[in-house]
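Quick one: the structure is below, and I'll ask about it shortly.
Yeah, one chain of the complex is gone here, protein chain that is, but the others are all in their spots.
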Amino acid sequence: MNESEKMTATSPSEKPIIEVTGMHKWFGDFHVLSDINLQVHLKERIVICGPSGSGKSTLIRCINRLEEHQRGQIIINGTELTNDIKNIEKVRTEVGMVFQHFNLFPHLSILDNLTLGPIWVRKMPKKEADEMAMMYLEKVHIAEQALKFPGQLSGGQQQRVAIARSLCMKPKVMLFDEPTSALDPEMIKEVLDVMIELAEEGMTMLVVTHEMGFAKSVADRVMFMDFGEIVEQNTPQEFFDNPQHERTKLFLSQIL
Amino acid sequence: MNAPQATPSREFLKPPVTEVGVLGWLHSNLFNTWYNSLLTVVFLLVLWQLVPPLFSWAFINSVWNSPAEACRDIEGACWSVIPQNISFIVFGFFPDGHQWRPGIAMLLLIGLVIFSKDSKHWKKSLGVYWLVGLITMGVLMYGGLFGMQVVDTDQWSGLPLTFMLALFGMVAGYPLGVLLALGRRSRMPAIKTLCVVYIEMIRGVPLISLLFMSSVMFPLFLPEGVSFDKVLRAQAAIILFTAAYIAEVVRGGLQAIPRGQFEAADSLGLSYSQTMRLVILPQALKIVIPPSLGILLSAFKDTSLVVIIALYDVLKTTKVTLSNPKWTGFSTEAYIFLALFYFICCYAMSSYSRKLEKALHTGH
Partner (left out) sequence: MTREPAITKNGELHPSSAPFWRDPDKRAIVFQIVALLLVALVSYYLFTNTQANLERQSIATGFGFLDKQAGFEIGESVIAYSAADRYIDALLVGALNTIKVSFIGIVFTIVLGTLVGIARLSSNWLVAKLAGGYIELMQNIPVLLQLFFWYAIFYESFPSPREALHPFSGVFLCNRGLIFAVPEAHAAHAAMGWSFVAALAIGWGLHRWGQHRQARTGQIFPSIRVTIALCIVLPLLAWAFAGAPTAMDVPKLQGFNFKGGVSVSPEFSALLLGLVLYTAAFVAEIVRAGIQSVGRGQVEAAMAIGLRPGQVLHLVILPQALRVIIPPLTSQMLNLTKNSSLAIAIGYADFVAVTNTTINQTGQAIEGVALIMIVYLFFSLSMSLFMNWYNKKMALVER
């Protein structure tokens, strides 16, 4: 029985929104993720950390099927992720993702970037979509750039737009793949502030990051991954003050 | 900080059977979706229909080196048309018995090219080697020295002509192209206009029209009594043509040089020609080596057009061979051979250019 099975949910009677059971993934011959078991409940904020190559990005990319797993089960809000396209599309409308390199669409204005999903996937009328987009742009404090293009914005601004773009799909869970790693230091704070606001409003989040300050202030659980398995997970206080495994201690000594 | 390496304590399993090995490769590369499987089956069927008959025509029922009559009634390919006529196809009208001269000249050229590929040899001495090599080739071809019989340029034909047209087109066209590129970027309106007009006009018309111009119009431009050899006229046209394309490529390279380089050179007090010679052109020309090789490749392929103005490059010598009644009807075999020759040369050039591009790119 490994570490992840010792953890119990914050409210044991609630069904978890994400359930990963016995998941294995290979890249060719390389066994990149091994026996992943994970349960995420609504409103939980989980920070995933670990050395590079540990599989943390691969794990969250499996959750919205940007990567395929070869063994085990991933169930998101009752839908199991398989090769069935219908299931994949349903999961992607309920799970939002923010990328390390923002990936805004350069040929569309900021507003159009946000309304693309609602109009073409949720089939919203344009006016309604525009209004919702403006609301989310205000939420991330960038409403005045609505008609500009991504190439005209700084990195921190682009990432905030990327967060707003995901929010427009009204996801139940937000995945963050090293959202601040590609930003200049002075822009990291503006993005983290937006993420903290989101967390305080109750968004369920899985965040892969090296920002331990964020983990300490906002996370319900911090998870350490190494060589493709979940080594240890705990509340932030326990995790940082009392790490159980040698490898966790080693990693913490290297980054703190 | 001397951190000890953490080691994994878990077991590394093997992936599921259909994911690896031959089965796995087949699965993920040929049959991974239903329409890919369909495509694979369709293409395999088409190949099955086409390849065996082609193979038996080309290799099994074919004749390789026999007199013409033996070719008449066979079902397969008559490859003999090549070996039986090889000296005409390759050397054209160069007098028999002296064909060792263009032979050595071509070997020298190929040797120089292979020598130049290695970046370790890219020093000033390379330029000297090329100069000496070119002069030697010229002497070998023309004769007159060391008791070698003089062979006029109108007898230069076949493969040596192909190589020469391409090579000199590039060698003479390059400096002209660089000058045109510099002129086009000049702030002097008269110079800029002259260069733009030249470049756009040459690039806008087919090479064939320039070759016509050279063979039909150049004689009219010259005073009575002065005449230019047909080969030289065609060479001039190819040089003018290549220069325009080089100009555009070099212009792209010049545009890629940041303004700061010009400003630094100015602040050091360098003159225009010093700036260009010492600072800008070395950087710009390095950037445009790959596309320049592409233009050399095109020039090499385009030499085949001189067929149309009745110059005897290797394509024309092949055609003439085929018009001999003994060998009529075997065009396919002859053209395939020629295509193979061009393919090998061009493929070598283009893969070298790609390798070079990768190497130069990582150097940036």
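Side notes on the structure shown:
Per-chain numbering from 1; labels A and B assigned in written order.
Criterion: a residue touches a chain if its C-beta (ideal position, glycine included) is under 8 Å from a C-beta of that chain, and two chains touch if they have at least 3 such contacts.
Because the structure is a prediction, the values reported are computed rather than measured.
When the missing chain is restored to the complex, the residue among A:50, A:117 or A:156 that touches it is A:117. Contact with the omitted chain, checked across A:165, A:221 or A:247, is made by A:165. On the side of subunit A, touch with the chain left out of the figure occurs at residues 64, 66, 89, 92-93, 95-97, 99, 101, 103-107, 116-117, 119-129, 148-149, 151-152, 162, 165-166, 169.
Residues touching the missing chain, restricted to subunit B, are 28-30, 32-33, 36, 39-40, 43-44, 187-191, 194, 200-201, 203-209, 212-213, 216-217, 219-224, 301-302, 304-305, 307-308, 315, 319, 329, 331-332, 335-336, 338-339, 342-343, 346-347, 350 (touch as defined at the top).
Note that in this section only the chains that are shown with their structure count from here on.
Centres computed as Cα averages put subunit A at a distance of 52 Å from subunit B. On the side of subunit B, the complex with subunit A involves touching residues 1, 3-4, 6, 8, 10-16, 19-20. Interface of subunit A with subunit B (complex): residues 24, 26, 28-29, 31, 34-35, 70-71, 226-229, 246-247, 250-251, 253-254.
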